[in-house]
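Report on one structure; see the data block that follows.
Of the protein chains in this complex, one is absent; all others appear in place.
Order as written gives the chain letters A and B; numbering starts at 1 within each chain.
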Amino acid sequence: MNSHTVYHTFKTGERREFVRITDDVQEAVDESGIAEGMVLVSAMHITAGVWVNDNEAGILADTLEWLDKIAPPSWKEPDGDVADELLPEGGDYRHHRGGEDNGDAHLKNLLMHHQVVLPITEGKLDLGPWQEVFYAEFDGRRSKRLVIKVLGE
Amino acid sequence: MNSHTVYHTFKTGERREFVRITDDVQEAVDESGIAEGMVLVSAMHITAGVWVNDNEAGILADTLEWLDKIAPPSWKEPDGDVADELLPEGGDYRHHRGGEDNGDAHLKNLLMHHQVVLPITEGKLDLGPWQEVFYAEFDGRRSKRLVIKVLGE
Partner (left out) sequence: MNSHTVYHTFKTGERREFVRITDDVQEAVDESGIAEGMVLVSAMHITAGVWVNDNEAGILADTLEWLDKIAPPSWKEPDGDVADELLPEGGDYRHHRGGEDNGDAHLKNLLMHHQVVLPITEGKLDLGPWQEVFYAEFDGRRSKRLVIKVLGE
């Protein structure tokens, strides 16, 4: 059994942003020399996620709009009545009592999850035709890390 | 270390449907000869998911009703005011500008996730008494693939 570990650091220009990392994950697999196995792609922060979906601008914009409705920020006006009601009673997150303003990003992390595990077959990410891997930043504009761990032989 | 890879193709009769695949996953584990390890069960599409839950018809129907409220389709009437408001501003997904109508299925994929990793102990899926594995189709009636990758020894 072999393993290989790579870290990437992201500092997005936007507070919320999708960063396509499919090629970075394949590169880690290439470096590992592993032909059959699994690769874990995992955000090391609690306000970010990893998603496998389509690299289509409409989907990514739809998703960010929708996430703001079901896991609403309190640092901007609620995006409609549903978002308003999904904010905590009193209008702000308990988490913000310590000076933070990213309570919504923790809920977005819950919805999306911070990690995926991808299959490796014959040295390649064994993905479907439209599957791309994204690092999803929900509280960016500062350095945040991601770990890629390849396991197999 | 050993590995074993199996692909399954689904073409569901309904647009949305749960397909129980617990036995298919166990069969892949049996074929692998692996006694201790993990098995990755992963949809190869971006409008499907994999879920571990109870094989009880009420839960599956409840779940489909609820998913249509929080990740609403635009190809049918919204299922209430919440669904109506969770649709994108303007009433339709940006993703649909390219001719698609499955924007909701991408959000359902986000909620449910496209993959699970299951433990293998003494050659068996190490599941709790009610845990069953489901392929969850959100945009079916066409051929879609799933990969099962067993890893261990």
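Some points to look at:
Criterion: contacts are C-beta pairs under 8 Å (C-beta built on N, C-alpha and C of every residue); 3 or more make two chains touch, one makes a residue touch a chain.
Model, not experiment: these values are computed from the prediction.
For the chain left out of this panel, the touching residue among A:Ile21, A:Ile34 or A:Leu107 is A:Leu107. From the options B:Glu14, B:Glu36 or B:Glu89, the residue with contact to the unseen chain in the full assembly is B:Glu36.
By the touch criterion stated above, the residues of chain B touching the omitted chain are 1, 36-38, 51-54, 56-59, 61-63, 65-66, 69-70, 80-82, 111-113, 116-119, 121, 126-131, 151-153. The set of chain A residues touching the chain not shown comprises 1, 3, 5, 38, 40, 42-46, 70-71, 82, 85-86, 88-89, 93-98, 103, 106-107, 109-111, 113-115, 117, 145, 147, 149, 151.
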